[in-house]
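Here the complex is missing a single protein chain, while all its other protein chains stay put.
The letters A and B name the chains in turn, as written, and every chain counts its residues from 1.
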Amino acid sequence: MSGLRVEVEASRGRFHLGVSLRVGPGEVVAVLGPNGSGKSTLLAVVSGLLRPDSGVVEVGGRAVTDLPPDRRRVGLLAQDALLFPHLTAEANVAFGPRSRGVGKRAAHAAARDWLAQVGAAEFADRRPSALSGGQAQRVALARALAAAPDVLLLDEPFAALDVDATPALRGVVRRVLGRQTALLVTHDPLDALALADRVVVLGSGAIVEQGPTREVLSRPRTAFTARIAGLNLIPGTAVPGGLRTADGALVAAATPGPVDEPAVAVFRPADVSVHPGPVDGSQRNTASAQVSALEPHGDTIRVRLTGPGWAAGLAADLTPAAVADLALEPGSRVHIRVKAVAVAVHGSAGGSAWVASRAWCGRT
Amino acid sequence: MTRPVRTGLPVLLWVPAVAALALVVLPVVGLLGRADLAALPGKVAGPGALAALRLSVETAAVSTALCLVLGGPLAVVLARSRVRGVRLLRAVVLLPLVLPPVVGGLALLYLLGRNGLLGSQLPGVRIPYTTAAVIIAQTFVAMPFLVVGLEGALRTAGERYEAVAATLGARPWTVFRRVTVPLVLPAVGSGLVLSFARALGEFGATITFAGSLEGVTRTLPLQVYLLAETDVDGAVALSLLLVVLAVLVIAVARPRAVEGLR
Partner (left out) sequence: MRKLALVAAAALALAGCGSIGAAKTLTVFAAASLTESFTALAEEFEADNAGVEVVVNFAGSSALAQQIGEGAAVDVFASADEGNMGKVADQVLPAQVFATNRLVVVTPPGNPARVAGLADLARDGLAVVLCAPQVPCGSASVRVEEAAGVDILPVSEEQDVKAVLTKVRLGEADAGLVYVTDAQAAGDEVGVIDFPESEGAVNPYPIAMLENAPQPGLAAKFLALVTGADGQAELGRAGFGTP
C-alpha cells in the first residue's frame, strides 16, 4: 500500500495553487471546493498533465514530479467515462494491464474479474455506444482499477449520471475502493460522507479546512463548507454568550466559542423562522431581510436571504404551506429570528478562511 | 402500413440538392451518350491505353501510400503539437489545393528540375521525365485531402482519450497505436480514398513536371488528353474507364473504411 504526498506551487494563468496534502496508504480523501478553487489544477498536477512551478509529488514514496502521466501509476476516473469507443468493455478494462506488459489472456481474465466486481460482467462484449451512462461509468471504474494504480483520482465521478444511477454506483465505488489510496473531488457532501475518511476544503488555491469528514461537515468554518453541508454560517469574533459580527451586532449562541478569537456562528436553515412583520424586540437574534431566491429543497423550500446586517447570505427552510401563507417571492421584505439554542460558535481558521468565504460569496 | 416519421428535412433543400447532383452526374451521362459503346472494348484494350491504365493505377497507389506515410504524421503534428507557428503551417498545407496544378508542376520543376533549388544540388540524378516524377506530382496535389481530413478528425476526437490511456500506463507509442489511430481510422479511410481519386485524375502537375511518355509518365488522363487530338471516341472511352475506376475504388473502399468500426 502506498500513499500520496503533494507539496506544490503551481500556476495557470493568473491562478495560483499552493497546497500541502497527504493521503495515507489506503486512505480516501475528499477534496471539496467551489469552482475555481483549484481542484482541477490539483488533479492535473497529481496525474501529471500539469507540471508544478515548484514542489514535489510523491506516490508510494517515489518522487513522480517530473514523470509523464504514463509512468506515475496514478489512475483517473473522470466525470465522463471516456471508454475507448473502438474497444469492447472487456478490452477497455484490459487496456491498462496490456499497456503494462501483461499477456493478452491474463489481461482479459483480470478484466472479466474487475467487471464482475463492479457489477458489469454482463456488458463485457458490448461496445461503449451500447452502454448507459451508469454502465459506462462502472466499466470505466473497472478499467481504472485494473491498471493497478498506486493512487486513484476520482474527478466528480457521479456528476454526469442520472440521479437514479448515482446511489448504486456510489455503493459500488465504496465497495471496490477497499484499501485503494484515493483522492476524490466532489461537490456533493454525500459523496464525501459515504466514501471519504477525511475532507480537504480548497478555496482560492489554498487549503482552508481539513479534518475527518463528519467533523468538517458538521462544524464548517467557511461559507463554502457550510453551504455544501447545508448550514448557515456567520463570521465574526467569539464573545461571551455568542459572536460579535464585523459591524458590531451580537449573535447569541447556546454553545459559545474561544472568546476574542476569530470564529463562526453555525446553525441549520430549519432553525431560521421567517415573519411578515417586526418580531418582538425583546427577542434575541432578530433581523430584517429581503428574499433573494426560492429553491425547492426536498420537502421544503429553501428561502435565500439578503439584508443589511448578518442576515445577508443566510438560508431558511420553510414548508410550502408557510411560503404560501407569507406570500413570499423574490424581493419580499421579511423579518427573521434564530433561536440562540440552535446556534453554535466555532473558532475559525482566521484570515484565510474569511477571504475564502468572501471570494465564494462574491460569486453567488 | 405504419411508417416511422422522420423530422426536419426542409423541402427547400431538395432543389439545390438535385441541382448539385445533376451538375455532377449529367456530364458523365453526356460522356456515355457520346461513347460508341460497341467500339469501347477495342479502344480500352489499345496498347497505349493499357499501358496508361497500368501506370495510372500503380502510380496512384504509390502516391496514396506516400500520402499516408508522410501526410498522416503531418496531420498528427498539426493537430497535436503546441509549437508556435503550427497554425501558419496548416495554411501552407492547403497550398496545393489552391494552386492551379500546372503551376504546381512548374513549382516542382523549379525545385527538383535540373536547374531547380534542390535538383541542381543532385548531379547525376534526374527527376523530371521519370515515373518518380509522376508520383511526386500526384502526392503533391493529393496530400492535402488526407492531411486536412485527418487533422479535422483528430481535433474532433480530442486528446481526452489519449490522456486517459496515459493514466492507464500506456506509453506514447502505445497510445498512438491503440487509441489515436483506431479513433481516426474512418477519417484515414476516407482520406485515402479521396487522395487516390485525386492522384488518379491528376493531369496538370504531371504533364508539366513529368512530361508525357508512354509507359513511363503518360498516365490515363494524359493519354485521354493526347487522344482527344486525333481520336475523340478513344478519348471518351478512356475517360469512361477512368470514371469506372474511380467509382469502383470509392464504392469498394469507402463504406468499409468509414463504417467498418461503427
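Here is the rule we go by: a residue touches a chain if its C-beta (ideal position, glycine included) is under 8 Å from a C-beta of that chain, and two chains touch if they have at least 3 such contacts.
Keep in mind it's a predicted model, so treat the numbers as computed, not measured.
Peer 1: Would you list the chains present here that the left-out chain is in contact with?
Peer 2: Counted over the whole complex, the chain not pictured touches B.
Peer 1: For the chain left out of this view, which of B:R126, B:R155 or B:R171 touches it?
Peer 2: B:R126
Peer 1: Out of B:I135, B:V179, B:L226 or B:L241, which touches the unshown chain?
Peer 2: Among B:I135, B:V179, B:L226 or B:L241, only B:L226 touches the chain that is not shown.
Peer 1: Looking at the whole complex, which of B:V164, B:V188 or B:I207 touches the chain that is not displayed?
Peer 2: B:I207
Peer 1: With the missing chain put back, one of B:R54, B:R114 or B:R177 would touch it. Which one?
Peer 2: B:R114
Peer 1: Where does chain B touch the missing chain, residue by residue?
Peer 2: Those residues of chain B that touch the unshown chain are 33-34, 109, 113-115, 126, 128-129, 207-208, 210-214, 217-218, 225-227, 229-230, 232.
The rule we apply is simple: only the chains that are shown with their structure count from here on.
Peer 1: In their complex, what parts of chain A are in touch with chain B?
Peer 2: Listed in rising order, the residues of chain A that touch chain B are 47-49, 68-76, 78, 80, 82, 84-87, 95-96, 99-100, 143-144, 147, 149.
Peer 1: Applying the document's contact rule, which stretches of chain B touch chain A when the two form their complex?
Peer 2: Those in contact with chain A are residues 160-161, 163-172, 174-175, 178-179, 182-183, 185, 261.
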